[in-house]
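Comments concern the structure below.
All protein chains but one are shown at their positions in the complex.
Right after this comes subunit A.
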Amino acid sequence: MAAPESGDGNNGAARMVTLISSDNTRFEVEAAAASLSQTLQLTILDGGGGGGDGIPLPNVDSATLSKVLEYCIKHAPAAANGGAPNATAVDRAELERFDNEFVNIDQSVLYSLIMAAHNLEIEGLQSLVAKKVADMIKGKSPMEIRRTLGFPDPTPEEQAEMNAHMLEYGWAYE
């Protein structure tokens, strides 16, 4: 395998990059993991993020970023294998177990993750989190969804409006 000049970590130590959260916390991670983000990948390919520079991420706070990176680090090896054609069933089961655990989190973190995954263009994370929220909605009535997603109780006005719409949307309940 011909090693590209920038080095892809196959000559000893893996290349590291620094990411800086909106609240100025610095995270040092392997370039391979950060590159799960399409947005970061471009910067990293351009040689950015190394040395003392760091890549500022003004839309992602440190709590969210550390969660995002946890995902990227876990998924980077499989992604490096190009969707892991040679991944064993055990590897895949382990990733699945990780994913299920990973989204077992507070809703506010979930929504921060959706935004971050979207901004950073991390496809796998986007679909993982969106699916988690979809599963929270699935098979529930609007009132149950409201409670699940933490909507405040409807005002009498809102309740009347909901009832009117319920009549109009009867077909959606068959």
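One rule holds for everything that comes next: contacts are C-beta pairs under 8 Å (C-beta built on N, C-alpha and C of every residue); 3 or more make two chains touch, one makes a residue touch a chain; residues count from 1.
Assume contacts and distances are computed from a predicted model.
Considering only "Glutamyl-tRNA(Gln) amidotransferase subunit C, mitochondrial", "Exosome complex component RRP41", "ER membrane protein complex subunit 3" or "F-box domain-containing protein", the record for the omitted chain gives "F-box domain-containing protein", by its UniProt protein name. The chain omitted from view is touched by exactly one of A:Ala63, A:Ile105 or A:Ile145, namely A:Ile145.
Checked against the full complex, the one of A:Thr25, A:Gln38 or A:Ser108 touching the unshown chain is A:Ser108.
Against the chain not shown here, subunit A presents residues 107-108, 111, 114-115, 118, 126-127, 130-131, 133-134, 137-139, 141-142, 145-146, 149-152, 158, 161-162, 165-166, 169, 171-174.
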